[in-house]
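Let me begin by handing over the structure; questions about it come next.
All protein chains but one are shown at their positions in the complex.
And now, subunit A:
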Amino acid sequence: MPQWKIICTVPTETSGIALRHATEQFGRSVVEGVAFVGRAFVLFIECVYWLIADPRWLKPVWRAAVASEMMSVGVSAAPVAAVMALSAGIMLSIQAVSSLQDFGAQSRAAAAIAVTMFREFGPLITAFLFAGRSASAVTVRLGTMQISQEIDALRVMGINPTHHLVTPVLIAMLVMVPCMTIFIDILAVLGGGIYCAFDLGMTLSSYAQYALAALVPFDAIQGLIKSVMFALLITLISATYGLSVQGGPAQVGAATTRAVVTATSAVVITDMVVTFLLAR
């Protein structure tokens, strides 16, 4: 009988404590989440202020910073983006050809690949590339500057860290993510064309004609709208995490992981919402 008591009592107490901890953890996460969104929004307002209200962005030193960020986040990502785009195009083409073969509509593969890439996969692949590559780089850079007191040094020199560090990244991302989206769209459609030429014996020019006939300007516009939103999200999330780092190098690593996970999740959720709003 006493043994039964022990067996019955312990799980009840443990589950009570576990439930309390889970509730506390959930509450804490909600509060932290709301605080994070607030910080990111304030950062966005600050960036807009520095871009519109302060004419100092015309200074050569600031333009050089933007150009440097464009090289770092965009141009240097071109080789890996090209490999990803070609692979995605070929993969999509394999799936399209094998699915459409059942209906004898292989020639429609070009249209399927072009529309899918321009509307959906192009912006999404680009966003994943930037969320993994640039978001982590921004968080590590800002986090390291935070713990090495470089951000404090800027503040006491009367230099606003948002203006000096975040705004150039935001401009670079807003320019480079849409550019890279177009680059990935075109290369992916080309990759699909290479596979169609190999598998279906279709010439590249007829493949291009089918693809262009299926595309309307709004397909590209839809992709570009998404890519601008993704650029904004990735920059704000990574910068907010970077500027919130406190402590040492371990916290920089943790913040970087959180930034990449949050940015990727935000991209997927935003994509779903924007697709719902634009594609119906």
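What we mean here is this: a contact is a pair of C-beta atoms (placed from the backbone, for glycine too) under 8 Å apart; a residue touches a chain by one contact, two chains touch by 3 or more; residues count from 1.
As a convention for this text, contacts and distances are computed from a predicted model.
*Asks:* I want to check something: the complex is missing a chain, and I'd like its UniProt protein name from "Formate C-acetyltransferase", "Putative Sulfate-transporting ATPase", "ABC transporter ATP-binding protein" or "Protein-export membrane protein SecF".
*Replies:* "ABC transporter ATP-binding protein"
*Asks:* Tell me which of A:18, A:159, A:204 or A:221 is the one touching the absent chain.
*Replies:* Answer from the full complex: A:159 touches the omitted chain.
*Asks:* Quick one: which of A:46, A:150, A:199 or A:271 touches the chain that's been left out?
*Replies:* Within the whole complex, the residue contacting the unshown chain is A:150.
*Asks:* Provide the residue numbers of subunit A that touch the chain removed from this figure.
*Replies:* Touch with the absent chain occurs at residues 56, 59, 61, 141, 144-145, 148-150, 152-159, 164.
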